[in-house]
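Note that one protein chain is taken out, while the other chains of the complex remain in position.
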Amino acid sequence: MRLELSAEDAAFREEMRTFFTTQVPQEIRDAVASRRELSKDDIVRSQRILNAAGLAVPGWTVEWGGRDWTPLQRHIWHEEMQRACVPIPLAFNASMVGPVIATFGSQEQKERFLPPTANLDIWWSQGFSEPDAGSDLASLRTTAVRQGDEWVVNGQKTWTTLGQHGDWIFCLVRTDPDAPKKQQGISFLLVDMTSPGVTVRPIQLIDGGHEVNEVWFEDVRVPAANLVGEENKGWDYAKFLLGNERVGVAPVGQTKRVLAQAKEWARAGGVLDDPLVAAQFADLENDLLALELTALRVVAHSADGKPHPASSVLKLKGTVLQQAVSELVVDIAGPASLASGATADESDVDDWARVATPAYLNLRKASIYGGSNEVQRQIIARTILGL
Amino acid sequence: MRLELSAEDAAFREEMRTFFTTQVPQEIRDAVASRRELSKDDIVRSQRILNAAGLAVPGWTVEWGGRDWTPLQRHIWHEEMQRACVPIPLAFNASMVGPVIATFGSQEQKERFLPPTANLDIWWSQGFSEPDAGSDLASLRTTAVRQGDEWVVNGQKTWTTLGQHGDWIFCLVRTDPDAPKKQQGISFLLVDMTSPGVTVRPIQLIDGGHEVNEVWFEDVRVPAANLVGEENKGWDYAKFLLGNERVGVAPVGQTKRVLAQAKEWARAGGVLDDPLVAAQFADLENDLLALELTALRVVAHSADGKPHPASSVLKLKGTVLQQAVSELVVDIAGPASLASGATADESDVDDWARVATPAYLNLRKASIYGGSNEVQRQIIARTILGL
Amino acid sequence: MNFEYDDEQEALRDSVKALLGKAYGDFEQRRKAVDADPGFDDSTWRRLAELGVLGLPFAEESGGMGAGPVEVSLVAEEVGRVLAPEPFLATVVLAGGLVEAAGSDEQKAAVLGPLAEGESVVAFAHLEPGGRWSPTATAVTATSSGDGWALDGVKEPVPHGARADVLVVSAALPSGGTGLFLVDPAGTERSGYAVHDGSRAARVTFSGTAATPLGDGGDATATIATALDRTRIAACHQALGAMSFQLGATTSYLTSRKQFGVTLNTFQALTFRAADMYVSLELARSLTLWATLVSIAGSPEEIADAAARASLQVSKASRHIGQEAIQLHGGIGMTAEYAVGHYTSHLTALEHWLGDGRFHLSTLASCIGDHDEVDPIP
Partner (left out) sequence: MNFEYDDEQEALRDSVKALLGKAYGDFEQRRKAVDADPGFDDSTWRRLAELGVLGLPFAEESGGMGAGPVEVSLVAEEVGRVLAPEPFLATVVLAGGLVEAAGSDEQKAAVLGPLAEGESVVAFAHLEPGGRWSPTATAVTATSSGDGWALDGVKEPVPHGARADVLVVSAALPSGGTGLFLVDPAGTERSGYAVHDGSRAARVTFSGTAATPLGDGGDATATIATALDRTRIAACHQALGAMSFQLGATTSYLTSRKQFGVTLNTFQALTFRAADMYVSLELARSLTLWATLVSIAGSPEEIADAAARASLQVSKASRHIGQEAIQLHGGIGMTAEYAVGHYTSHLTALEHWLGDGRFHLSTLASCIGDHDEVDPIP
């Protein structure tokens, strides 16, 4: 047992820290630091800078731009990025569709899609959830019917995060409605969002932002070559995609950063001396430390192929803490949090205090999207505890 | 709407307060105040004093010693008793078997049993739970088979609180094993515990105390006249018994008293100035106030026969707060709580600190016995929320 | 002791419920009302005036109905139930309450009459940027110049400050203490904006702005504190209405929404959480009802204590219920077109306008040694 990083890993950390704090434009990092919404352009610019340096998709195979890093190095890369307020490479590209194409796609698909996916030349959206298929994803009803060398897609996807920026969308579609189990008969299809019949409609969230969308498919014709892997095996690819990551499951670095900033805000507002506020900080900081160390245990775990059981703690507790920190920030803002709809010109309230409640409300989604905390508890109870 | 007591109720409260603080022996009230275990004799003496003054069984019909009080007056009676550290009349007698006999028993049973039950000349035990019938009480297996004018009882009851003092035990027994539903075919039987074939075995609890027992029945012969009400209707009487009380569902007065004492202990130990301790006191005190007011809403509710829905909150939250207060007392005792096994001679630690952890451990039962908190949540979800 | 409304109170509740239910029973109407300035519906405001609601707590001499805290509380609860955006709390209970408490007879007639008739919106400019929930003012100062007073400084956020026809303003007095002034907003610079819950607030800048002392002038800290406490108690009722709606919406959703081929109420882990929401709601309701009754005849200290207690309990309940209502709904609970998330947004705004749970807990903790037990019955 040893806590220290090896000399090699320590040097690696230093290299990452230097890169992120010097090569990514300050204005983008400032926007992240003040929890402002990023523009599409900010996200694209940042990812291209990373990609040019080989830092956008390190988890991919080396052939397609990946790096042969250890899980610990990928963890360090991921934490240092958050610490430096650098936007994480778009998850739909880097962690989702990229690995699926790289693992299950045809050579043509790889050549066509992987380089622009890494460079965010293609902005991918995710077409999984449907109005009646949320936690029960396998009951999805969007269909793709084969006609000649095309698939004809009909149906509706929802909760499509940042779908308004999407160039392409990867979808789970039902290709065999007669399959004996609902998990069977599903395929994984890549759809050009400029195709006739694709409509993206915004869903406004309770924080007032437009972050998710409905995507409608009406007789959308998709070339057969855009089906990934085998027909009717899409559920396996979706499971691969969702269970793929050991690194970055919990937003540790980002939550730590917000908590550290909140300390400054509390100090400036004179409330850090309140013993109850200080105790809340100490308690959250300790929980976050325990979470970070759990993430480190998971990544440092000798890779025998099986995920470390504690990894299922990460998403569950990670979202709970992210939400709790956002709640504390609202309390520190106090009455100033009411100035949420004001522009900087209209208000004497600090930026951070004006976004405090919208951020808190927005983060209620964290325990719902991407496998709700109820689903996580179910996984722990069944898979780990055998209940 | 009005908060004040009527002049009549205020006078009633004064009368109760005076009686309890002057007529019940100080040494018994001191034992309750210091959370010491009471002897059988203490409990009997106290109840006889109350009974002589007509204050032991006010909820019974007037004919059998009850008082025609309003629910609010019964609430005041109950709270003032706890506030004055007077032991509550034995629940098995006063709140359980007494009302069942008074409501469903024969005239002979009433005459024979009610006066000594009110006066604690008969100490009743409760024979409901069995090793495989806890929350699922209706699956009980103790049988009573009719032979001539006797019932022959075989089986085992458990969690029989203070069964070691019991003279008689009221039991749920299965009299029709072929009934179509398990709630049917159960009868309510009164058994003399000195009958041959009755064996009481102590169960030691984790606090080291002997409070509950197993009671075994081996071919115990019980006169047919000891069956209460109709044969095979016992489940109805048990439901009546368990749902009988609107008053005293939550141990509000007692928990308030312990919290008030704990403040003194904390002050003496110099920890009441600790802002986190003070906040914990304030939070618990507020929750207890909310609970007390909920109990008042329930008793003040105009009696249309149906219980006030909020009454199901009382047991659930009442036990949670009782446990939380006992946990805080352990924290206030700190390292002194380790002197739990010492007699006063052997230790310089205050009495209250020595019983702090045993009391905490003992009270873990509060959310299990008498309808666990899981059962309470189930009732709220189903009955009130329609889920 | 009696916790039930009398017939007159029931009748008032029914009228308010009917009026607001018609206006906002369809949540889409509420969304429309908050979309455009002033963030509420003028015709609903007028109808509330016709019903007497906007003059409810004021003496009849001031043009009001002479009703008490119980009547105020049941209006607030109905406002909360449908999330009506009309500024009953900010204008009638708080700003109007201050004028009623401290104003001269002439001022009461001049300000409260039009307010009660729905012709004038009054706002209390008290909160200051960077400040918290103190009853005193520091950032806005008052100076006396011969025959009049002038104010300087910034107030923000001022709920409904941009729409207000009359401002009641707190300001630091030259002699120490905090005074209250009536100000014509025309002499101020105002920038108004929407709050996350759809209500409105503003920054109001005073630059040598002419001001009239409310009543006799002098230090009004205690008056402000009690008015805030009364508003807190009414706000607890508004929160009760909102939480009741959320619990009802959640149980409806659990019994109708299907996942894995069954309705969600099949999952015990979810129904037990709904049961816990009910427990939180009922405990908050008990303490809030009590605080209202205490405020009828209580001393300022008793009202302050009761307001802190109710606010703490409601803070815990509203975070619990507000968060769980969204979580048990899942994705749909996050969307702006569905009601339940807006209630969470409003509960958050309400708490941070008047004082959060930790603030009240600190207050109660600081005097925990002053008493042995709390006896709720006087």
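We just call them A, B and C in the order they show up, numbering each chain from 1.
The working rule: a residue touches a chain if its C-beta (ideal position, glycine included) is under 8 Å from a C-beta of that chain, and two chains touch if they have at least 3 such contacts.
Source: prediction; values computed, not measured.
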Which shown chains does the hidden chain touch?
-> A, B, C
Checked against the full complex, the residue among A:42, A:231 or A:292 that touches the missing chain is A:292
Would you mind spotting which of A:40, A:201, A:239 or A:377 touches the chain that isn't drawn?
-> A:377
Of the listed residues A:2, A:181 or A:306, which contacts the missing chain in the full complex?
-> A:2
Hidden partner interface residues of subunit A, rising order | 1-6, 9, 72, 256-257, 259-260, 263-264, 267, 272, 275, 278-279, 281-283, 285-294, 296-297, 300-302, 309-310, 313, 316-317, 374, 376-378, 380-382, 384-387
When the complex is taken as a whole, what residues of subunit B touch the one chain not shown?
-> 129, 132, 134-136, 139, 158-159, 203-208, 212, 269, 271, 274, 276-277, 280, 323, 327, 330-331, 333-343, 345-349, 357-358, 360-361, 364-365, 367-369, 372-374, 377
Which positions on subunit C touch the chain that was left off?
-> 267-269, 271-272
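Here, only the chains that are shown with their structure count from here on.
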Centroid check, CA-based, most central chain -> C
In whole angstrom, what separates the CA-based centres of subunit A and subunit B?
-> 53
Distance between chain centroids, defined by C-alpha means - subunit A, subunit C (Å) | 38
Out of subunit A, which residues touch more than one other chain, so two or more?
-> 276
Would you pick out the residues of subunit C that each touch at least 2 other chains?
-> 361-362, 365
